[in-house]
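Entry: chain A
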Amino acid sequence: MRSRPYKGLVAVAAVAALTATACTAQNEAQHKPKEKAALFKPGSEISYQKYGRNYPATKVKDVPGRCSYESISRKDYSGQTLKIISHAVPVIGEPTQLHAKQFEEITGGKVEVVNVPFGELHQKILTPLQAGQPAYDVMFYPSLWIGDMAPYLAPVPENYLNTTGMQDVTAAYMDVATWDGKVVQYPVDGDRHYLKVRTDVLKDAKWQAEYRKTTGKELQVPRTWAEYQQTAKFFSDKDLDGDGKPNYGSAEVTKRDDLTFSAFISRAAPYVKNPDVEGGVFFDLETMKPLINTPGFVRALEDMVKAKATWAPGGANFGLGDEIFSFGGGQTLMSYSWDDAFIQAQQPDSKIRNMVEAAPLPGSTEVYNRTTKSWDKKANRAAYFTWGWTSAVTKASSHQEMAFDYLCFFSNEANTALDLTIGRFGINPYRIAHFDPEFWEEQGWDEDVAKAYVNTLSGMEENPNRVFDLRVPGVNQYMSALANGVAAALAGQESPQRALDGVAGEWAKITDQIGKDKVQSAYRNVVALEDES
Partner candidate 1 sequence: MAQLDIIDVGHTYAPGAEEERWALKPLKLTFESGRTYALVGPSGCGKTTLLNILSGLVRPSRGRVLFDGVDVTALPTKARNIAQVFQFPVIYKSMTVYDNLAFPLQCRRQDKARIDAKVRQVAEALDLHDRLRQPARGLTADDKQLISLGRGLVRDDVAAVLMDEPLTVIDPQLKHSLRRKIREITEQFRPTVIYVTHDQYEAMSFAQELLVMKDGRAVQQGTPEQLFEAPSSTYVGYFIGSPAMNFLTVDRNDGPFTLGGRPLSVAWDIPRRTTEVRVGVRPEYVKVVTDPGPNTFPGRLRGVSDHGAQRVLDIEVAGQPVRAKTPREEGVPVGEEVLVHLPRAKVLPYADGKLVLRS
Partner candidate 2 sequence: MNLSATDLCLTVDGVDHLKNVTATFRPGRLHTVIGRTMAGKTTLLRALAGLQKVDSGSLTRAGADFLKTPVWRRDTAMVYQQFINYPHLNVFDNVAFPLKRAGLSRDEIRRRVRQSLASVGLADFEKRKPSQLSGGQQQRVAMARSLARGTGILLLDEPLANLDYKLREQLRDEFKTLFSEQGDTIVVYTTTEPAEAMMLGDVVLVMHEGRILQSGTPQEVFERPATTTVASIINDPPMNIFAGRLAGGQVTVAGFQATHASAHLADLPDGSYRFGLRATDVSLASSGVEGQVTFVEISGSETFVHVVVGKTPFVVQIEGIHDVALGDVVRLRLRPDRLFAFDEQGALMRTPSYDLASVEGR
Partner candidate 3 sequence: MRSRLYPVFKYTVIALWACFVAGPFFWAMTTSFKNANAVQGGPTYLPWAQYEPTLTGWRNIFGGAGGIDVIDPFINSAIVTIAASAISLALGSLAAYALSRYRFRLGFIKNSDIVFFFVSQRIMPPVVLVIPFFYLLQWGGLLDTIPGLVIVTVALLLPIAVWVMVDFFNGIPREIDEMAMLDGCPPFQTFVRAILPNSLPGLTVAAMFCAVFGWNDFFFAFRLTFTEVQTLPQAVVALNSSIPPWWTLSAAALFGVAPLILLALWVERLLSKGNLSGAVR
């Protein structure tokens, strides 16, 4: 009797010891896969149908190559376990799981996936990396964190870089995956912000007439943020589809700890990215003085505050999901952010399917010139290459080959083709092959919808006036400070100027804290990407 509680402790200690030994034993050697017979013939038909009823019936052909079903199924990873961390289900989390399951089936290896909410992902990945704890082999995370992650990442080996899939990735997204000249992230997604509108309203003669009558202007897809505002305002609180519920003008991501900073940069891009000025928009590259409180950013924030009137109820606390539902569900006329809302609107059971159009982000009629400290009066558009999902393998992983095989399998042509069509997966075009309207028409999209979509996306690739995310160490802190400022202004707690002044102060502090040189050299990379094009 007397020893019972102690026995418990002993047991715990024993289990702990065993687990510890087991862990270390695993780490000892790199496991090379054995070869086995392929389970697929080259060019087999691939479909997700057997994994669940909510997958589309679409079938695609396995494209031969290193990453194909056929090639991967030759590998025998039995007895090995791959640990993966990914975003929450479904966005990127669901394809991670799905492909993990497939990978297990065809290689005999074991894949463990953990899904984590967005707000936790950074810390959850970075803590073990910094602590030297081999927690994960493969990680899926937003590409802008590259500055924090790079030191811990294994460069993509040459033979994976030579795959057909990788070769097809657009230059912009290869740039996104590159750090210090090495490809350290495995591209699995291509992201940008663009404008989404409902054509059933904008192209409706009745509305066009009414709009003209009221505003004296033509109703069309907004080309500037001012037009966007006017259009959004005009249609707010009107019942656009006769379902008895009011509709609204604009849906934007505004929730502070969500992705508000991206939305804000989208709005700011045409005001701050002057094609004639080099050297980055966030910092003065030489002095590393924050530019976040310069007039261009302030103008964008003022716009955003004004836009509040055009938001649906709750619009001031919309996360990305809300934005997706709000536009994708037909509640609002327009929105701008990632593809998701658009793909959602184009789902087979959507009530506004094929009544939507993609267009480049609105621009401006003038752009701030920070060298002259004045506004250049000219029409300007900037392509904001906001972050998208990316993946990487840790240096410390003892399953390098298995890990890269997984990623290469994940992003093989067949899988990507299917993934692109499932809105909730959050996987968007990033290969040249994806910019083909026919592919989308096969999914049941109307021709003009598909064309406009593809043109919008590929057009961005061609726009030389590009803005990239602030891909420096500590990016989360910078963005979180920015989001705080934006949120404060949106909540009316501070004026836009004051709010951004505050952000600038924070940024300077963060830079000091992290080390100016560190940030500067990282930011130089970003600026180079922007300016070289």
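The working rule: contacts are C-beta pairs under 8 Å (C-beta built on N, C-alpha and C of every residue); 3 or more make two chains touch, one makes a residue touch a chain; residues count from 1.
The set was built so that all candidates are chains of the complex that A comes from, given by their letters.
Since we're looking at a predicted model, the values are computed, not measured.
By the touch criterion defined above, chain A in this complex contacts candidate 3 out of 1, 2 or 3.
Per the touch definition, chain A reaches candidate 3 in the complex via residues 1-2, 4-5, 8-9, 12-13, 15-17, 19-21, 23-24, 48, 51-55, 83-85, 87-91, 93-94, 98, 112-118, 120, 123-124, 127-128, 131, 133, 135-136, 245, 258-259, 319-321, 324-325, 328-331, 340, 349, 424, 426.
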